[in-house]
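One structure is given here, and the rest of the page talks about it.
For this depiction, one protein chain was excluded, whereas all remaining protein chains were kept in their positions.
What follows is chain A.
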Amino acid sequence: MISAFFIFNQKGEVLISRLYRTDLKRSIADVFRIQVVSNSDVRSPIITLGSTSFFHVRVNNLYVVAVTKCNANAALVFEYCYRFIAIAKSYFGKVDEESVKNNFVLIYELIDEINDFGYPQNSEIDTLKTYITTESVMSTNVPAEESSKITTQATGATSWRRTDVKYKKNEAFVDVVETVNLSMSAKGTVLRADVDGHILMRAYLSGTPECKFGLNDKLVIDKSERSGLGDAVELDDCRFHQCVRLDEFDSTRTISFIPPDGEFELMTYRSTSNVKLPLRVIPTVTEIGTSSVSYVVTVKTNFNNKLSATNVVIRLPTPLNTTTVDCKVPNGKAKYVPAENVVVWKIPRIQGGQEVTLSATAQLTTTTHRQVWARPPIDVDFQVLMFTASGLIVRFLKVFEKSNYHSIKWVRYLTKASGSYQVRF
């Protein structure tokens, strides 16, 4: 299992080092620095040297590194690294060199708690926060019952929830956030379109509420069983937060759970059928001789007039030898960014039913060596509120609790794309 855990900064200096097992020496950190940090050509997230394997994940110029000497479970090690990052984010906001240095005591406390002898332990943020806090805790101040309550929670069947939660107003917010992945060929055919959906919940509910959650889905495990579409949405697969009773879902398809207090990700799902693409991009890019490239790019919306797409950012790649780009846009702002070889076209809002067109000409310098332009895809980022690309709708959220209180539920929908909505040209 995990023998050591390190955090390096970009220069390869050790910010955090913790050896969980004795089969390694601290000096192993130098090996990582030499082999990975100061090596510009690292092409794999796992590096094995001799019998030592380094797993690394990069976040904001930091290397989060786990080291093992055995045939470790690679998926688990990476999940663990990402979990650490998530916990750190939730404790002190941003994970970067500055924050790691400022919070190193807390980090040591955390990594000792979430890992013992190389085996990951309870890493539920909500629970951790009850006994690892930013202010120091005096053990005398905490009555014994209190701490045994904590430990029962940390090990219990509902390790994610305290029992004594109380709210004046019982509310639950459900956010359905869908990320659309698209790759469209130059001819305008959809090569791949799918939706990664996340259902985020913020539960401010008293006591130990029992929740039941319903969607207009029908989970299709076998594609051959598809029939009678109706308005039901076909989900290819879904995954749940650990609070959801998986065995119950497996047998009766009901999503029932006792939610953690506060914010958590209830489920993620994937859908590939009938994906409604909110924006349609129609590019016409022509290379005029070797001296210039002309762009005519039209963006059409594909949703109801009452809705609108916001924060639309379209990145149009330009050839590497571009000198200047002359852009004309009716809406938003377009600017050539030489460092990234793109024209960035930002549109704050496009109302449903509208369409906008950019026309631009890029001037090229002459180059000596013949190099075909690779034409990377056009990338589109956007957000559309109250719209789901998969068509998913929350049917109900029922809350049952002993005291039978009334609870208010709110649902929001958001469809977005960032970095994965790509149109080739």
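Note that in this section a contact is a pair of C-beta atoms (placed from the backbone, for glycine too) under 8 Å apart; a residue touches a chain by one contact, two chains touch by 3 or more; residues count from 1.
The criterion applied here is as follows: contacts and distances are computed from a predicted model.
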item	value
Record-based protein name (UniProt) of the chain missing from this complex, from "General transcription and DNA repair factor IIH subunit TFB4", "Vacuolar -targeting 12", "Ubiquinone biosynthesis monooxygenase-like protein" or "AP complex subunit beta"	"AP complex subunit beta"
Contact residue for the chain not shown (choose from A:Gln121, A:Asn216, A:Asn304 or A:Gln351)	A:Gln121
Touching the absent chain when the full complex is considered, from A:Arg349, A:Arg375 or A:Lys402	A:Arg375
Selected residue (touches chain absent from view) among A:Phe92, A:Tyr167 or A:Phe249	A:Phe249
Absent-chain interface as seen on chain A, which is shown	1, 13-17, 21-22, 26, 35-36, 39, 41-51, 53, 55, 57, 68-76, 78-82, 101-102, 104-105, 108-109, 112, 116-117, 119-124, 131, 136-140, 142, 144, 147-148, 150-152, 154-157, 159, 181, 183, 185, 191-192, 194, 196, 221-223, 236-242, 244-247, 249-250, 265, 267-268, 270, 272, 370-372, 374-377, 379, 419-420, 422, 424
